[in-house]
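Only one protein chain is missing from this complex, and each of the others stays in its spot.
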Amino acid sequence: MADALIFATLNGLVTGMLLFMLASGVTLIFSMMGVLNFAHASFYMLGAYFAFAISQQIGFWPALLLAPMLVGVLGALVERYGLRQVHKSGQVAELVFTFGLAFLIEEAVQLFWGRATQDFRSPAALDFALFTLFGQDFPAWKGVMLCISVSIFIGLYFVLTRTRTGIIIQAAITHPQAVANLGHNVPRLFMVVFGAGSALAGLAGVIAGPVLTTFPGMASVLGSIVFVIVVIGGLGSLTGALVASLLIGLLQSWAIASGLGMADLLALLGVSFPPDHALRDLWRLTLPQVAPLLPYLLLVLILIFRPSGLFGKRES
Amino acid sequence: MSVLQLDNVSKSFGNSAILRNVHLRIEPGERHAIIGPNGAGKSTLFHLISGRQQVSAGRILFKGEAIHTLPPHEIARRGLARSFQVSSLFAQLSVFENLRCALLWPLGYGYSFWHLLSREKALNARTESLLDELGLWQRRDVPAGELAYAEQRALELGLAIASSAELILLDEPVAGMNATEARQALALIRRVTAGKTLVVVEHDMTVVFDIADRISVLVQGELIASDTPAAIRRNARVQEAYLGVPVPAGGQHA
Amino acid sequence: MRALVLWAGFALVLMVLPLIFDSVLGVSILNQMAIAIVFALSYNLLLGQGGMLSFGHAVYFGLGGFLAVHAMLLTETQTLAIPLVLIPLAGGLCGLCAALFIGSFSTGRAGTVFAMISLGVGELLAASSLILVSFFGGESGVSADRTFAPPFFGVDFSQDVQVYFLAAAWLFVSVLGMYLFTRTPAGRLANAVRDNPERARFLGYSAGRVRFISFAVAGFFAGIAGGLFAVNYEILTAGNLNAASSGQVLLMAYIGGLGVFIGPILGAVLLTLINSLLNHYTTLWMLYLGLVFVLTVMFLPRGLTGLLMLHRVPWQQGRLGLLVRPYTLTAIPGAVLVLSLIGLLELSQRETGPFVYLGIPFAPGSAVSWLALLAVAVIAFVALRRTLPGLRAAWAEASAQSPRSMHEGDAP
Partner (left out) sequence: MHLMSSAHRLLRRHTTALGLCCLLATPAGAQEPIRIAFIDPQSGTFAATGESAYKVLDFAADYFFNSRGGVLGGRPLEIVALDNKASAADSQLQLRRAISDGMQVVFSGNGSAAASALSTAIARHNNRNPESQVLFINYAAVDPVLTGADCNFWHFRFDAHSDMKMEVMTDHIAANPAIRRVYVIGQDYSFGKAVGDAAIRMLAAKRPEIQIVGNELHPIGQVKDFTPYISKIVASGADAVITGNWGADMVALGRGITDAGLDVPIYTFYAAYDGITGTLGESGKNRIHVVHNDRANPVLNDVRRDFTLAFKAANPALDVTQPRLVNALMMLVAAMEAAGTTDPHDVALAMEDRRLTTMTGEEIWMRADDHQLFAPLNVSVHTNEGVEFDSDNSGYGLVTRFTVPLEDTIAESSCHMTRPTR
């Protein structure tokens, strides 16, 4: 049991930090521009596909750098020529626009790379076990994933607290109107933040692509979870995004590892049902089965009882 | 019995107190103006009375009943209407629809989904006459968002007075108007609020002394005086704290 | 009087349609359209009329549909004899109940919070539909035979055409019901709350309660649409509840146009045609659909009906004639550009064999084909750049009196 728990925790950390790379971008973009970017996970997918294409030509390591940059430029272009155009039609239109964009990117990816899963692999040099615990390998690539995502977190923290741009961004998060009054070029700032957020998502895609498989559905699998995190953590709160990312990552990982079921719970309570009971589907549920539901349940509960999220200060 | 009674009302955000121990009584039929420098807490006072914000301490009675714990729509239903400093309209609805919406609750339609609006003759007639009264007849079918500034202010006022509420709070009704527009607006206010209790927040001193029969002065969250216009003019504390600061006629405001 | 004529005309069109499109496929598409129209209009009550952006409207459609199928099953197993004509009502009531429950905690806030709750609830239900097999039937869904219901004046509903008339009747009633709802105090207040919830509060209305009512009504009609689906297809699957289904209805309402009542009807008709016909000709239809959607959001914020409505001012001023020439001049290079771009996309998808497009054979492997299409596209684009200013000027002239700026809606 202990070994399962340790591995579940490690896996939860890796997933959680990966989710944070996406959630941080969504949070930054939302706080500044008031747009919940539905297409954010699509940029993550583009990161994986771009890296796959580049790594086939010139190798993985250049791809690790180039693909996120490409995605970032693409994101900036989307902001400049798409979102800005829609901005005048209001918040709902912006949300709907990113929704349509996600749809479009998924189709475009299929147009270029087809619908099958791509054989995108981590570099062969890292194809070894970092350590083996209780007979199970921890792949080196996962260690790299963790390193990259943690250093991104540290880098982000540094940029936001120690640099001029970061301080303007922070100001824009809490007082979106005030920054424009200070004479900053807000549209350009928006474009930069959108591009940087997309690049972060792209980087997440590059490092996750080899592990979580690169296929056209990879965006939608992750997409809504990222929103859940951002909302649970509190719209506009980076700390919240970090905590919620780790929470969701660990929660799902532990839920799967635990293997507990309703039947166990009922047995604990001394209740039993005949196997053909009308509610048989309910009491046969196991925690791993409902693990993917947990984030959504948490989302709905949080929104009902604490709409500003765990760390948020503002409602929508 | 006073129409409106504020007992010891305080409001603070975090550590900063916006209003401190405000006592105020407004009698039926009174035309009461609240003046004070920027940041004195005038708008906050309106927000507290109308239920937009919650009091930190004290209580507010409307016709003898406590309303400071009620949500805004409950307060409005009891006969307290207000206007906003920045026009707050239903931008995509026509002028006519804006006013009709304001009449629905007072005429007892509630949340009805079994009445057809076009069939309600009395409702529509009242809306039309209100349109007339506000001088917006020609703009009847224009979306509120497309009105000119002065027209928006007129409609704003219309939404506040439509319900024939007993107490009407007007937040800077002539702000941003030129002299002619302000004069017309004042005439309109006088005409449509005849016989009702009126509380006005206003910067423009000519307006205030023109319209009000009582004036309260709010300085840094404290009500330092509440008296007739003549008495207020003479009041030393008011002169020191407020009128001592030169305020050019015509009312410059932020 | 004019309204009466319009509604009679609507009824007449509904009666005549199956006589014109009387093939099995034609009737089938008509049925699909009827369902889609009711569904899209119910969504419009939320987003268009009430300002509530929902990413989970399929929940009410699906629940209504599942309940309807179960009601049909009850009839099939002779537990209860429910006339088929009332099945959509059962669906509607189920949608209403679900909306009453979910609306009770989700309509307190609009905007992003509402959108996120709808997303969460939608995902929750979609995921549980695969787990709760006894009600949702797992991935193969629940199926029932409609012909077991007692005949309705001798009609046993074994033929699609018979179902069409049932669907058309419900469509008529639903459209009328939703139209009338928008003309009631509750319906008008929904508009008011959409525009300015704060102000509505100071007029005596709880914004949450107003939204709740619209939400419940929308749920009811979505449930009716689900019930019609159950009657027509005799099966419901988890796919009817999921996010893709919710996205579809958003697309319909948005492309059609949210501002005007008939907008979603137009959107539903158009999207049904695209969904059921376009995929026969190209595997890229979803890509085209996505492009159309994104371009609509960008350039036609009020959808296709919004574009039509823009012509009202020129129409009223009798200047529509001014637009004919510039429209034609722009449409020709515009159409050529679009067609050549489609040609390029399709060509890129072909691996072998001649690809006959617009009667011209192209060879996927040859550079000539590519260059030819590309050249046409470039020429059309240049031509379009030259004709657009003329259109813009004509627009400005035609709608001179309107203070609103002209829309660049028709730029492809």
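When the chains are written out, they are named A, B and C in that same order, and each has its own residue count from 1.
Definition applied: a contact is a pair of C-beta atoms (placed from the backbone, for glycine too) under 8 Å apart; a residue touches a chain by one contact, two chains touch by 3 or more.
Being a predicted model, the structure only gives us computed values, none of them experimental.
Chemist: Using the whole complex, pick out the displayed chains that touch the missing one.
Modeler: Visible chains that the missing one touches: A, C.
Chemist: Which listed residue, A:114, A:155 or A:187, touches the chain dropped from view?
Modeler: Considering the complete complex, A:114 is the one touching the chain left out.
Chemist: Quick one: say which of C:279, C:316 or C:366 touches the chain that got left out.
Modeler: Spelled out, the listed residue whose C-beta touches the missing chain is C:279.
Chemist: Check the options A:47, A:216, A:234 or A:307 and report the residue that touches the missing chain.
Modeler: A:216
Chemist: Who touches the missing chain here, A:35, A:229 or A:257?
Modeler: Only one listed residue reaches the unshown chain, and that is A:257.
Chemist: Contacts of chain C with the missing chain: which residues?
Modeler: 20-29, 32, 127, 130-131, 133, 138-141, 143, 145, 147, 158-160, 229, 233-235, 237-240, 273-286, 335, 339, 342, 346, 351-352, 356-359
Chemist: Taking the full complex into account, what residues of chain A touch the chain not shown?
Modeler: Its contact residues with the unshown chain are 3-4, 7-8, 11-12, 14-15, 114-119, 129, 132, 134-137, 139, 142, 211-213, 215-217, 221-222, 225, 252-253, 256-257, 259, 286, 288-289, 291-292.
To be clear about the criterion, only the chains that are shown with their structure count from here on.
Chemist: Could you draw the chains as nodes, link the ones that touch, and say if you get a line, ring, star, complete or other?
Modeler: Basically the chains just string along in a line.
Chemist: Measuring centre to centre, with centres taken as mean CA positions, what chain is farthest from chain B?
Modeler: If we average the C-alpha coordinates per chain, A ends up farthest from chain B.
Chemist: Report the inter-chain centroid distance for chain B and chain C in whole angstrom, where each centroid is the mean of the CA atoms.
Modeler: One centre to the other, that is 44 Å.
Chemist: State, to the nearest whole Å, the distance from the C-alpha centre of chain A to the C-alpha centre of chain C.
Modeler: Here the centre of chain C sits 31 Å away from the centre of chain A.
Chemist: Between chain A and chain B, what distance separates the C-alpha centroids? Give it in angstrom.
Modeler: Their C-alpha centroids are separated by 48 Å.
Chemist: Chain A touches which residues of chain C in the complex?
Modeler: Touch list, chain C to chain A: 47, 51, 53, 55, 105-106, 109, 111-113, 115-117, 119-121, 123-124, 127-128, 131-134, 243, 247, 250-251, 254, 284, 286-287, 289-291, 293-294, 297-299, 301, 345, 348-349.
Chemist: Can you check the complex and tell me which residues of chain B touch chain C?
Modeler: Listed in rising order, the residues are 50, 52, 71-73, 76-77, 81-82, 84, 88-93, 97-98, 100-102, 104-106, 109-118, 146, 159, 163.
Chemist: Taking the touch rule as given, give the residues of chain A at its contact with chain C in the complex, in rising order.
Modeler: 36, 82, 85-86, 88-89, 91-93, 95-97, 99-101, 103-104, 107-108, 110-111, 224, 227-228, 231, 235, 278-282, 285, 289-290, 292-293, 296-297, 299-300, 303-304, 307, 315-316
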